[in-house]
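Heads up, the thing below is written out as structure tokens.
Moving on, here comes chain A:
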Amino acid sequence: MHHMLHIKNGIVIDTKNGIKAEKMDIFVKEGKIVEESEIDKSQCKVIDASNKLVVAGGVDMHAHIAGSKINTGRTMRPEEMRMVRQIANKFRASVGRVLLTSPAIGYEYAKMGYTTSFEAAQPPIGALHTHEELDAIPMVDKAALPVFGNWHFVFKYVAENDIEKLKTFIAWAIERTKGFGVKVVNPGGVEAWMYGGNCRSLDDEVPNFGVTPREIITSLIKATEELNLCHSVHLHCNNLGNPGNFETTIETMKLANGFSNDKRQVLHVTHVQFNAYAGSSWRDVGSGAAEIAKVVNGMDNVTIDMGAAIFGHATAMTGDAPFQFTLHKLLGARWSNKDSEVEGGAGIVPIMYLPKNPVHALQWAIGLELGLLVESDKVVLTTDFPNGGPFTEYPYVMAMLMSKKMREKELERVSPYVQKAANLPSIDAEKTLDEVMHMTRALSARVLGLENKGHLGVGADADISIYDFNPNEIDTSNDYEIINKAFRNALYTIKGGVIIVKEGQLVDEVWGTTYWVDATNKVDTEAIEEDLDKYFELYYSVEKEHYGVEEAWIKNPTRLVMG
Partner candidate 1 sequence: MMEVEVISGRTLDQGATVEEKLTDEYFNAVNYCELSEEDYNALGLAEGDKVKVKTEFGEVVVFAKKSDELPKGVVFIPMGPYANQVIDPSTDSTGMPQFKGVKGSVEKTDENVLSVKELLEVI
Partner candidate 2 sequence: MLVIKPKVDFVVTVEAEITPDLAEDLEKAKNFEVYYGKDKVKLKELFEITKEGDDKKLVLDGDFSKVKWIGCRMEDGEIVVKGNVGANCGAYMKGGKITIEGNADDWLGAEMSSGEIVVKGNVKNCVGCAYYGDMQGMKGGKITIEGNAINYIGEKMAGGEIEIKGNAGDFIGTEMTNGLIVIHGDCGFVGGDMKGGEIRIGGKFELMPTFKKSEEGFVGDVNVGGKGVVKTL
């Protein structure tokens, strides 16, 4: 139910608006945060938040929550679905260990005080499927990022160095897929995989197209910036998952040089943990996190997210099909693959991170190192769900970033290999609560270009989470157990002004919106019509007029027109 809300006496952290653990009241009307004067106090529901932390709802800017990949993952792994979180009652039955059902995804985010989550890789031709699953996730706002980096249209326009047509194509494609921005996964590498290969360096040529990952990335950044989309290019780098790949990652980040945007980064490099390995083989693999952090910290136009690895079960699922095959060979595990028309591909492999396994322990350490060494205004907290592990473990990561003591305790149970191959044991830095709230709210919202998310200023969406501790009284270095527990079970989660969670329990079900970006006003799609017709006739297996998603097919869409 929609109420006017008066959240009273809470201790607010709102980094975007410079509020650092100050006692203040928050007012909510019609799903938005409003001035006190807008509220009729006699009609208003009061929430006493005395001595409790009040922040904006968490924003997960990179997770795999919807579409054919996670659903094939569920199908492949019935053992994942045996964990029962909730039997059917007022709410839907909810099951899943790391891979969750769609209702469970919404419920678990809500319980943690997260209110927004973005699907980070939407196969364009599968867009309707992705949207159907997004529509099945209750509680949170959502969106999906279509993948561009191996799409033949992109290769063609990059090869022709025709940025205008590339821009037009991007605008067309995002509109057709009801997508949110430009996701790039192993540019060129997935096309090479169609012939059994990969593009591991920025200058490997894509078979039959004469273009390189370097050119693809640069052109996509240029086009995205000229279109001035709300979100930048969102890049899964080449050479993922291979020892020594941190150099590729650094070289890739430098491609952002020369581009700028006064609102946000021009390049977001995602789940960097998987791209931050030093060494030359799995025998001498080490952490490249410090070198990467140095580069990111020295640039003002690149952001990253951690892609932290959590010990326990996970499922690797990416558009990086050649990497997934490598992982399958490495682990001898089940393997699904999907080559998709002329758009790229994807793969899925179950994995389990074991503390005593040297490589896994190193991956665990590297994720945390990135969170610690990169400035808090440039690194978002993620696990690349479900690749690095469950998003339900974000509270663990939060606590680890804030407490060296907790890290020391955890280091005792992991492979000693970490001591020599990683930086983590020697890192003294501890993030503050403000910083961690920034990394999970204001920053992720800014990276995505969502102006009404991640903060509690007037006009913001009334997505609010309240946690059961007083930030002014907690010692985050020592009270890590309290932190870890409190962030798992929000005292209140408020979504669009509706109380959906109370004391960690679901109390109401809401359906968030699905954002999509419309930049077609900035281009004339006529310019690429002939190319589209030709490609659809020759290389697609569906008709062009049946390709894509209409807004009316989406449950609760929000169209964002690019200015």
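Inclusion criterion for the candidates: all candidates are chains of the complex that A comes from, given by their letters.
Everything below uses one rule, namely that a contact is a pair of C-beta atoms (placed from the backbone, for glycine too) under 8 Å apart; a residue touches a chain by one contact, two chains touch by 3 or more; residues count from 1.
Since the model is a prediction, treat every value here as computed from it, not as a measurement.
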item	value
Touch-positive candidate for chain A in this complex, from 1 or 2	2
In the complex with candidate 2, residue positions of chain A that touch it	77-80
